[in-house]
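Every protein chain except one is present and positioned as in the full complex.
Moving on, here comes subunit A:
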Amino acid sequence: MADKATRAPTKAEPKQKGPPPTAVPPPKPKLSKAERRELQEKQRAAKSEAAAAGPSTKPGPAKQKPQKPSADAPPFSVAASQQGAAAPSRRRSFSSSTGPGAAHDIRSLHIFSHFGLPKSSSHGIKGDIHPAIVRLALQFSEFKIVGANARCIATLTAFKTLIQEYQTPPQITLSRHLMTYLSPQISYLVSAGRPMSVSMGNAIRHLKYEISILDIDMPEQDAKNFLCERINHFIRDRIVVADQVIQQLCLEKIHNGDIVLTYARSSVVEKALLEAHQAHISFSVIVVDSLPLGEAKHLLHTLTSAGIPTTYITLPALPSILSSVTTVLLGAHALHSNGALFSRAGTALVAMMARSRGVPVLVCCETYKFSDGVSLDSFTKNELAPAPKKSPNSTNPPNLHVLSPLYDLTPPSNITAVVTEVGLIPPSSVPMVISGRGLNQGA
């Protein structure tokens, strides 16, 4: 596993390092906007072509092949080519415990092979990666920083450091070069840490937009300060203030005597519950927890120390207790434009059971977590939880595999309303909010 992990970046490297040398010279001669776009398009096409053909033509995977049982390779190359450029380094064998000749095992498991695997920490650092990003990637991969909001804020904070310490090379303006400097950093963060969350993606897209509209004549330090200020504003407007508005909206939905059920741990839900408690609403909370992460224990600590009467159950116990529940409050990792909620694994079960009993399901989600993609199942994009420290695999028979997806997808039909900073909206209104956002902010 370890040598495969160190190998992964070498194979991802040429692809990511590739663009800057070819991309840097062209901007020097002044190109028209159309020409630039054409060039970009060409590069993008070449890139995706290379990625599609990748596993069969590139030397990287070929080197890996002899290590694996021969039947192992084809399914993974198939999975990788489907993934395309989106997931450059997720091509590792699903389970190292698979014995040779177990062709059937591999076939049955390769349906899960495109899930992002937890990265091992012994990931080689290549090129000019800023220490703040290296640290952040480590914190992500070890789940020290978990949650869409926390990860987004941590990433943006690290980018502020990066921008302040960045020096524009001579003859190039900041707005032209900063992106080429940031791209490898982002790639490293995604390949060594965890796959990019939708929240981070939206924040980074916003940052790129801010960089692109920078005035070329602005002095460098002013531009840096300006960008950092824009990042601060993003964190303030889209996350902190948005959360406060969501808390206020939740307050209206929690009444005296209510029993609120929540799953896992969402920072927004946690704050909303504490806020309601401070507003002297007497309600009780049922906290539902499940592996792989068992995050709800932290929420339980917070709520009980605040003095909120709390009940703690594991996920299978949910149906027994659901008859007494008045409201279900859920957090979100992302909300797709078809209204489907991408959130911690188990959320879909909670929403489904609640809807089958007619309990309203409220999803707390800041609009910056809205994704313009459409998702139909939990399979196309998912991530695996890290294996527990003391692996139960050690004594397990060879054809026993452990799989812990981190996320699942709740269909919009199981969501009553989405609590956002723009109000309580039905999940079907998500694309409208996204398009509105696009008009206002260009993000």
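Heads up, the rule we're going with is that contacts are C-beta pairs under 8 Å (C-beta built on N, C-alpha and C of every residue); 3 or more make two chains touch, one makes a residue touch a chain; residues count from 1.
The rule is simple: contacts and distances are computed from a predicted model.
Matching "Bardet-Biedl syndrome 1 protein homolog", "Cyclin dependent kinase 2 interacting protein", "Translation initiation factor eIF2B subunit beta" or "Ubiquinone biosynthesis O-methyltransferase, mitochondrial" against the UniProt entry of the left-out chain gives the name "Translation initiation factor eIF2B subunit beta". Within the whole complex, the absent chain has one touching residue among A:Ala348, A:Ile415 or A:Val430, and that is A:Ala348. Across A:Ala203, A:Leu330 or A:Leu409, the single residue that touches the chain missing here is A:Leu409. One of A:Thr304, A:Asn338 or A:Ser429 touches the chain omitted from the figure, and that residue is A:Thr304. The hidden chain makes contact, of the residues A:Leu315, A:Ala332 or A:Ile434, with A:Leu315.
Contact residues of subunit A toward the unshown chain are 102, 104-105, 107-109, 111-112, 290-292, 297, 300-301, 304-305, 309-323, 344-346, 348-349, 352-353, 356-357, 377-379, 382, 392, 396-405, 407-410.
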